[in-house]
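Note that this complex is displayed minus one protein chain, with the remaining chains in position.
Going in written order, the chains are labelled A, B, C and D, and every chain counts its residues from 1.
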C-alpha cells in the first residue's frame, strides 16, 4: 500500500550511512535505475536567449565567463562523475556534491563563500494512500549563474523557460537572483497541487466515514496519519529557509528582491498551515469513523435483541398452552387455538409498534 | 453543508497558482460574478466634508494633492484594470495590487516606503454550520490618504461616515492615521458579531448533546471542528499585526495613537481567546455527545435484556408443567392452572419491582 | 445552571462594541442596576489619618494637593458622570475612563505619563457550578495618591483600613507605593479563597465519580470544564503584570518595593499553578467517571446475562421431558418429576456457585 | 487515602493568607505540633572542627565573627521568636524570615545584598499512594557562613558532617560556598530516593494492570495522576535555580564552583525527566488498564453468550419432539428418545468444539 514511501524511508538510512565511507564521499542514493544525466545551459540577457545542451563539463567555465545570466539545468543523476566535475568547476564544497547525490535530504539552505545552495523535495505524483513520491531538487545561486539539479525531469520549469523566451519579460530584464526566485516560486506553487490532492482525498475520507464506514476506511485513515509527518517534514524547513532569504543580508540577493521572498514566505506558511489542518482533520475523521462504526455495530445488536425480545413472550404463551394441567378451560374452546394465534400476533405487532414509536428500529 | 467554505478553500489554490503566470500578475480570484467597482472619495478637514463618486482614476492625483484628509473607498472588484490604475497612481507595488485582487489572502501587514498596507478578512454572514463566508478587506495608509478596498460592499463603515459628517467629532479634528485606526476598529468590532453567533451555536450544540443527542449532532460538532481552524487562521495574524502597530516606529503613525492601537490589541486578544475557548468547548461537547449517545444505546439494550430476563423464568415454568411425567400431582389439581398463572404473574411483577428498585428500568 | 456566567460573557461583546460609538466614549457595561457611586477619601501620614466622604469631585484637587498619602476609594458605578469628572481632575486618559466603566476588562496593566493603572477581576462569590461571579477592580497609582475603583463594594479592603488606623503600622510610615502594593496584596489573597472553593468542589466531584457516578455528575464535570478557561483568563494576565511590577523601572514605584512585588509574583504563580492543576484533575475525573459509568452498565448487563444463562439449561431440561416419545422410561418413574425438579435446582445452584466463585456476580 | 497531601494543599492557602495580616508578619504554617527548635553551630577550618549547641541567639554574632567557615544548623520551628532573633542577627529581610516559617513555599532562590537564600522541599517519606510528605528546607549563604533551616530533623546531613570531621577532606579545605554546594548536593541526591520509590510503585501498577486489573487499580492510577503534579511542582523550579547558580555572576559563589553547580544541574534535569516520564507511564498504564478491564468484561459476556447459543438449538430440538402432531414417526421409534438425546449431545459437543477451535472460549 504505502510500501514505496516506506522503502524510501528505509533506503535513506541504509544507503547513506554505510560504515566505512569517509564523510564527503558522493554516493547516489536514489532509484536503482537513475535517469540519464542531461545538462542544458540557458544563457540570456535583455537582448538574447540561448539554450544549448552540454555534453562535457570542461566547456562550462568558458561559457559562464561570458556576460549575461546563465542557468545550468541538470536532470538525472546517472552520470555521477559528470556531476562531480560540474561541482568542481564551480568550486562547490565536497559536502554539497555529496548532498546533491544523496537524494534523500530534508530541505535545507546553506551559504558558502561563493554560492548559496538550497535543497527541497518536489512532490512528483501519487495520492496520499499510494505512492506519495517526492524527488530531490537542488538550486545553487552563484554570482552570475543558477545551477538546478533535478533528480527527475519534470515540466515544472517549462513556465519559466516560456517567460525567458519572451524578449521583454521581467525575467529577461532582471538579474540572476530573480531567476533563482522564479525557480523557487514554481517549486512552491507545485506544492499547492500536492496539497489539493491530499485535501480532496481527506474530504472523500470524511464523507465515507460519515455515510458508509468500512474496514478499509480505517486502514486509509491510518495511512494518512502515517504519511502526514513525512509531508510535514518535507515542507516545514521551507518556512525557515524563506524567512532567512527574506531577512538575512545575503550578498548574492539584492534587497529589492526581499519583498518577493516575503511573498514566497507567505505562500509557504499557507502550505504549512494546510498540512497542520490536515492532521487535525485526520483526527476528527478518526473520531467520526470510530463513533460511526461503533454505532453501526450497536444498531445491529439492538435490532437483533429486539427480534429476540419479541419472540420471548410469544414462546412463553405457547409454553402456557403446552402445559398438561387437567383443567385448562381454554384448551377445550372451539376456537381457542385461533384466539391464541391472534393474541400472539397482536403481541408481536404491539411490540413492533412500540419499538418503532420509540425509534429503536 | 459546508460546501461553500470548502470551495473557497480549494479555489484559493486552484486559481492563484496557475503555472505560467509570472509573479506579480494581478488576477481576480473571487466569486465568478464580482461586484461592480465603485470608487468614492471622502475628503475632509475640520471645516469641510465632501463625498464624491470617482469614475476615472486619472482624476485622483489632482484631488488628493489638495489639503485635508482623503479616504478613497473602493468596493467591488469587477473592473480590475481600474483598480490597477488606482494602484499605479498611488505608486503601489505590483505585489500589493496582485494581493488586493487575490481575495483569498490571510491577514497580513506590510510596510512599504511610501505607504503601509493591511489585509484582513471580514466575516460577512452565515453560521458556522452553513456558509461561513468571509470577504477580503485591504486598508492602505499613505501620507494624507487612506484607501480601503472591499471585495463586497457592506454597512460596516457607515458609522465612520456618520462620525465624519459631525463637524466637531474627534475624527474630523484628527489626522489621517486616526481615520486608519477608526476603520480598523470597526473591522475588529465586526469580528465580535461573528464570535457571538458561533458562541450561541456552540451553546445550542451543548444543550442538544446533553438532552437529545442525535446523529445530526455528530455531523454538526464535526462541522464546528472543521470550521474553527479556518476562523482561527483568519483571526490569529491580527494579533501580530496589532502588536506591530502599537510598538513599532512607523513613520506614518504618530506616537499619540499607540495607546489606541494598544486598546485594539486588547480587543483582538479577546477575540482570539474566544476562538481558543471554542475549540476547547467543541472537544467537551464531543465527549458529552459520545458519552450520551453511548448511554442511550446502552439503556435500550439494558431495557431489552431486562424484558428477556423476565420472560426466561416464566417460560421455564411453563416448560415444567409441559413435561409428560406420569406422576405430577399439580397437574391434577383443580386450580393448578390458575395457581401457576398467578405464580408466573407474581414472578414477573417481583422481577419488575426488583429492577425498578435497583433503578435499572 | 451557569447561565449568569454565560450572560456575562455575552454582554461583554454585545454592549461594548456598539457600532456607531467613537472609541473612547465611556459606557457602563455592568449590571442593569449599578451600585450607587460612593467616593471616600482616606488621607494619612505618620501622624494623622482621616476618612471623609466626597460628594463633589470639584473638591478633590485641593484635598489631594495637601501633604501626605491620599487614597480615593470609589465604589459603585451608578454615577458615570461623577467618575468621568474624577478622571478629568486626575488627568486620566479617555481610554482609561472608558475601561474603568467597561467592567468586563481582562486584567491589564498600563503605564501613562503621570500615573499607572491596573485592572483586575475580583472573584466575588459563588461556586464553580453556579454563579461564578467576578467584579472589576481598577487601581491607579499617582505621585501621591492611589485611586481604587470597585464595581461592587466589598469588605476586602477592611484589613487595609484597619492597619491604616494603627498609628505605628508599616503602612502609615510608608509611601504611597506601599499602599498600592497592600491593596494589590489583599486582592491576590482574595483569589486564594476562590481557589479553595473550587478545590473543594473538585474533590467532591472526584469522590462522587468513584463511588456513585450519576448523570448529573457528567453535567457538573462539563460545567467545571467550561468555567476553568474563564477563571484562567482572569488570573493568567496577573503573572505578567506582577512580573513587570517587580522588574521594570517604573518611576512611581521605589526599588525598595521590588522585593514585595517579587513575593506577590510568587503568590500569583501559586494561584495559576492551582488553576492548571484543576484542569488536569478535571480530565482525570472525567476519565474515572466514564470508566465507572461504563463499568456500572456492564455489570448490570452481565448480571442479566447470567440470569438468562442459568435459565437456559433448565428450560432445555423441561423441554426434554416435554417430548412426546412413546418410550421414555423416566416419565414412568414414580419420583421422576421430583428427581427432575431436584436436578434442575442442582443445575441452577451449581451455576450460581460457579459464577460466584469466578466473581462474576 | 491521599488525605494528608490534600490537607497540606489546603492548609497552605488557609493559614498563610489570613486577611488582616500585614505582609512580612512571620507565622508558622506547618504541623500543629512543630518540632523543638535546635540550633547547632559547626565551625571549621583546615585545622579544627567544632560543633556546639546554641541556646541563645545573642551569642551567635560573636562566634561568627571568628575566622573559619560557620554552619548554623537549625531544625524544628517550635520557637519562632528564636528564629526571628537569628534572622535579625544576620540581617535577614523580614520577607525571608516570613518565608522560612511559612513552610509551604515552592522552591525558590533569591539574592539579597548580603546573602542568598534558597528554599526547597525535601521528600521525607511515604509512597505516592499514601502520605507523600515533604518538609521545607531553607539554605542561606552569607560571606563566611551557611544557615540551614530544616522544618524536620533528618539524617540527610550526616554524610556532610562525617566528611567535615575528616581532617583532610576537600570540604574542610574549601571555602563556605563549597559547604553550601555540598548541602544542596545531598538534598538533590535525596530526591533520587523518592524517585526510586515512585518508579517501583508505577512498575507494580503496570504489572497489575496487565495481569489482574481490579477496581482498586483504577483508584491507584488516579492517585498517581493527582500526586504527580505536586511532585513536579516541588522539583521543577530547582532546574531554574541550578541554572542560575551555574551561570550567574553571584559574588558569594566563586567561579571555580560553577562546574559543580553544572553537575548539580545535570542531576536535577535527570530527576525532572524521570517525573515527566512517570506522567507518560501513568497515561500508558491507564490505557492498558481500561483496555484490559474492558476485555475482561467482554470475555465474560462472550462466554455467557456462547453458553446461551449452545442451549438454543437444543431447546429447539426438544420443542420439535414436544409437538403434538398425530403423525410423527420418530416418536414411535423404540430408541427415538435416546437417539435424540445423543443427537443433542452431539450438537452441544460440536458447537463447543467449533467455538474452541475459533478460540472463542
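Please note the rule applied: a residue touches a chain if its C-beta (ideal position, glycine included) is under 8 Å from a C-beta of that chain, and two chains touch if they have at least 3 such contacts.
No experiment lies behind these values; they were computed from the predicted model shown.
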item	value
Options D:45, D:58, D:196 or D:215, residue touching the unrepresented chain	D:196
Option from D:38, D:111, D:252 or D:301 whose C-beta touches the chain left out	D:301
Selected residue (touches chain absent from view) among A:272, A:293 or A:352	A:293
Residue, one of A:52, A:173 or A:301, that touches the chain absent here	A:301
Subunit D, residues in touch with the chain not shown (by the definition above)	156, 158-159, 162-163, 169-171, 181-182, 185-186, 189-190, 192-193, 195-196, 199, 203, 210, 259-260, 262-263, 266-267, 269-270, 273, 276-277, 280-281, 284, 287-288, 291-292, 295, 298, 301-302, 305-306, 308-309, 312-313, 315-316, 319-320, 322-328, 360
Subunit A residues touching the omitted chain (full complex)	6, 9-10, 12-14, 16-17, 19-24, 93, 95, 105-106, 108, 110, 215, 218-219, 222, 225-226, 229-230, 233, 286, 290, 293-294, 297, 300-301, 304-305, 307-308, 311-312, 314-315, 317-319, 321-324, 328, 330-337, 340-341, 344
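By our rule, only the chains that are shown with their structure count from here on.
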item	value
Intercentroid distance (Cα basis), subunit D paired with subunit A, Å	45
Junction residues of subunit A - those touching two or more other chains	322
Touch-based graph of the chains, sorted into line, ring, star, complete or other	line
Pairwise chain contacts under the document criterion	A-B, B-C, C-D
